[in-house]
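Note that this is a trimmed complex: some chains were dropped, and none of the rest were shifted.
Naming follows writing order (A and B), and every chain is counted from residue 1.
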């Protein structure tokens, strides 16, 4: 089944949404299967990454900001602001969908893996993630 | 079930295949579930991106062409032409598979999201995308 999560994020960067996803999955009561997340936007994306050390998170953000800077003379798509085209590119370099196994009622994430909504715009409000839960039984 | 779509694309760049996918999914009659696309090639990929403004599309193409240029002295895999190794790299940076929720008979795409086949070679003919439709019921 598909559940739509509407999440409010506070500006550009990696936002850990693991708890929101866990709660939505637990509500379904499904024990074993597959969980697929899909973000309905082109300037935010999904990433499964290290959730233990804050420095890994900020290095990731800074590295991507350096690779895909604002105000690059290459951009012609600028009407929505200097952070818009970098947002589309960062979205293309990462993912709009991620899939995680569901094993005995728990997400099969590794010890240090968290699920992140990567907001690529500076000033957006809500973002929608569709959570699909498939049951093996 | 799996359906193979054979699509003819006209040269390098982002080709919107949303309608082809929608038609294949509608033909299955499935109402709610999950649609997964898989491209059976290593020099073309799949991307879900902004489908509204042509400038976003061309900026994406130009940015990737600048990041992964042809005739880079690093390449040793050159027998299939100067566009071959950049094609593999662009494929690695994007995706061979994408997944979209199916909600009440419609793809759960965001307002401005389209599904694109990203052809990375200059002169290829047909490409195969496998469309898998999983039903929740």
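Criterion: contacts are C-beta pairs under 8 Å (C-beta built on N, C-alpha and C of every residue); 3 or more make two chains touch, one makes a residue touch a chain.
Quick caveat, the model's predicted, so the values are computed rather than measured.
Asks: Just want to confirm the stoichiometry: 2 copies shown, so how many copies does the whole thing hold?
Replies: The complete complex, not just the displayed part, contains 3 copies.
Everything that follows uses one rule, which is that only the chains that are shown with their structure count from here on.
Asks: Go ahead and align chain A to its copy chain B using Cα positions, then give the rotation in degrees, nearest 5.
Replies: Rotation angle, to the nearest 5: 120 degrees.
Asks: Which whole number of Å gives the spacing of the CA centres of chain A and chain B?
Replies: So the centre of chain A lies 20 Å away from the centre of chain B.
Asks: Residues of chain A touching chain B in their complex?
Replies: Per the stated touch rule, the residues are 1-2, 36, 38-42, 68, 72, 74-77, 79, 85, 88-89, 91-93, 95-97, 99, 128, 130, 132, 134.
Asks: Please output the residues of chain B touching chain A within their complex, sorted ascending.
Replies: Against chain A, the touching part of chain B is residues 32-34, 47-50, 53, 55-56, 58-60, 62-64, 66, 93-95, 98-103, 108-113, 134, 136.
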